[in-house]
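The complex appears here minus one protein chain, its other protein chains still in place.
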Amino acid sequence: MANFQEKIAKLFPEATFEGEETVMISIPDVKWHDLALALRDDEDCLMDYLVTIVGMDWTDQLGCIYYLMSSKYNTMIGVKVTTTDRERPMLHSVADVWKVACLFEREVYDFFGIIFIGNPDMRRLFLSIDWKGYPLRKDYAEQNEVSVENERQSDMTDTYIELPDGKVEKKEVAIFEPGEFVVNIGPQHPATHGVLRFRTAVDGEEIKKIDVYMGYIHRGIEKLCEDLTYPQCLPFMDRMDYFSAHNYHHGLCIAIEKAAGIQISRRAEVIRVMMDELSRIASHCLFIGTYCMDLGATTMLFYTLRVREQILDIMEKTCGARMTFNYDCIGGVMQDLAPDFQKDVKALLEILPKNIKEYNKIFTGNVIAKNRMEGVGYLSREDAISYAVTGPSGRASNWACDMRKLRPYSIYPELDFEEVTATEGDSMARFKVRMREMEESAKILAQLVDNIPEGEYCVKVPKVLKLPVGRWFTVVEGCRGAFGVYIESDGSTKPYRLKLAPPCLPLAGVVDHITRGSKIADLITIGGSLDYIVPDMDR
Amino acid sequence: MPYEAFKDNEYIEKLVKELKDNGTNVIVGSLDKLINWGRSNSLWPLTFATSCCGIEFVSLGAARFDMARFGWEVARASPRQADFIMVAGTIVNRMAPVLRRLYDQLAEPKYVIACGSCAISGGPFRKSYHVAKGIEDIVPVDVYVPGCPPRPEAMIYGIMQLSRKIKVEKFFGGVNRQEKQREFLESHPISEVED
Partner (left out) sequence: MQDFSTITDAIHSFLLSFLPGWLTTTVECVLIGVGLLLVYALLALFYIYYERKVCAAFQCRIGPNRVGPWGLLQSFADMFKILIKELIHLNHIDKFLFALAPYLVIIASMLAFAVLPWGNGLQIIDFNIGIFFLVAVSSIGVLGILLAGWSSNNKFTLIGALRSGAQMVSYELSIGLSVLTMVCLAGTMSVGGIVEEQSDLWFIFKGHIPALIAFVIYMIAGTAETNRGPFDLPEAESELTAGYHTEYSGIHFGFFYLAEYLNLFIVAGVASLLFLGGWMPLHIPGWDTFNHIMDYIPSVVWFIGKAIVLSFVIIWFKWTFPRLRIDQLLSLEWKYLLPINLFNLVLMVCIIVFGWHF
């Protein structure tokens, strides 16, 4: 670690370093692109995975914090790039270094108005084309009325190019070639798993290009959280990826507890992990069901939902809700476990293997299903890392990206479970990885169900919780991939900035790349196998 | 279902009273009854879901709650063939025109159920810059089902209320519900699409 720090300091004398656990490098914008290349390609760094870009507004300056990870050395660093221009803030794009950056930069542009020089597609991502203002800036006050008029649609996108003399020029680029047959799929479409919209250029049945439109369920959770105290932020975690409600709660709780220096009891840790794994099984169950339904085998949905209902029953007994549990809280969990909890979990563990066997019998072995999934939507390991496709989808491309193993949190290091990976990288692999992950989760549950220690389920935390000044970034494993939480505190009871880095946003970003040249029906297969949740990517 | 077991909706009681006061022709009345019987027992939802409530709507279709018992399982993906929209989830600024367009594409008679607190009022996201504060400004709503998300049982109850409401509608003569719908559409106009 220190080794590469010296190296970078030698190469870029302007860079400053701070922080211990996660090194934060500050660099002037001019040198940023060179640094990015060096970080990615240098033998000692190999920062090939861009976790997220956090847009920031410090009122006196705007900027971005890039969190990078190395898939080889498993180290994480942050890079801070700022600009003082508020009228026309500009930074250099790294879209050519990490492919996912293109999408992340669009998000930052949408929220903060920072223009990225060199990004091929500088459009708004979540908000409509005529939206006034940049909502996550601290001085945002404009109100955009809800309108029932159709939003304006443009087939052109902007790109900003730096000329040799240092001037920046705006250029318009067409998204689709003239005369292309563009089919609009979504936002109300049964196969997009919510309200995602694809504008798909097709040639007969073959897909030539896909332009993804998001924001049909963008609810501005990050901005809302800035006006709420830390405990009040928690319920929103249920409503992002509603299948990994527990996991997301867990992530935010860890981030806040780390910042506030709260040590929670072992009982609470065990309960949290058990709930995480239960929701992982429930989530994958629903994935299998909806995926099979997308492929036309509707009946599977009913078989998988049967198991999901059983898990929801277990959760309902303890948490009191079927979907929005709001169970993990700062300092532990909300209530103690229901008396039947252990018995119910054991009953679940008993029926689960039988059910998985049944699913394999009905669907996985089916010749039509095999033909539909095998070799469809191939994603290579390099692309998976570059597009930041984490979770089961990334692991199906042979990228061991399980945050439970890479950046162990809670009691995961003590547990015996395998990280499921596959080498094929196609839809079938993504399906099978999830199938096997259910078994691994069951293994974790079996280890814990008889070993829930006694103790308090929630430690005492101050009624008014204030975090010290600073910034914290935590990554946990949701059901669909790495979920990052970035908290910046100014010492008050409310977060100055709470950035949620959802796993589903990169998943949607990769759709265009892996569907090109395949059939329309494959778009459904691929979209289903990536298993994105639209409220999660939109926030 | 016996009438007494379900006599808990003031709004529908008022409709029934209005209907009884006005009186109807025997033939037209019984035709009305037949039509309303058909309509109220055959409610086909549009597959439309934006967020969490949509997943509970899936659970509603699954084996445990089985909305097929009431004949609601024929979820149509094309708005032309559906009877009602279950607005399950938050409606944000960008989605509002889409929802309105879907509503306009539905064939008469069409109904809207606002399902969950987001659709009713914006729910936990009410203060957000990009969330519609309830869908009543976008489409006329027939039934509100509160909850975050509502349990499937609550959804069943909500759709049953809708079906009760249809039963006391009039097809011939005074059209109580449709007048309100027309009023709404006139007060919330949408500009013509240019060709």
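We call the chains A and B, going by the order they appear; numbering starts again at 1 in every chain.
To be clear about the criterion, contacts are C-beta pairs under 8 Å (C-beta built on N, C-alpha and C of every residue); 3 or more make two chains touch, one makes a residue touch a chain.
Remember, it's a predicted structure, so these values are computed and weren't measured experimentally.
S.K.: Which listed residue (B:Ile35, B:Ala154 or B:Ile190) would be found touching the missing chain in the intact complex?
M.R.: The single option touching the absent chain is B:Ile35.
S.K.: Just one of A:Gly19, A:Gly296 or A:Pro453 touches the chain that is missing; which is it?
M.R.: A:Gly296
S.K.: For a quick check of understanding: of A:Leu11, A:Ile129, A:Val183 or A:Ile351, which residue touches the chain that isn't displayed?
M.R.: A:Val183
S.K.: Could you please point out the chain B residues that touch the chain left off the display?
M.R.: These residues touch the chain not displayed: 34-35, 37-39, 41-42, 63, 66, 68-71, 73-74, 76-78, 80-81, 83, 105, 107-109, 171, 195.
S.K.: Contact with the hidden chain only, please: which chain A residues?
M.R.: 181, 183-184, 189-191, 205, 292-299, 302-303, 306, 362-363, 366, 368-369, 371-372, 519-524
The definition used in the following text is that only the chains that are shown with their structure count from here on.
S.K.: Report the inter-centroid distance (CA atoms only) between chain A and chain B in whole Å.
M.R.: 34
S.K.: Given the complex with chain B, which residues does chain A contribute to the contact?
M.R.: For chain A paired with chain B, touching residues are 126-128, 135, 140, 143-144, 146-151, 187-190, 194-195, 215-221, 223-224, 227, 235-236, 238-239, 242-243, 286, 290, 301-302, 305-306, 309, 322-324, 534-535.
S.K.: Touching chain A in the complex: which residues of chain B?
M.R.: Within the complex, chain B contacts chain A at residues 46-52, 54-56, 58-59, 62-64, 77, 79, 89-90, 92-98, 100-102, 124-125, 127-133, 137-138, 148-149, 151, 188, 190-191, 193.
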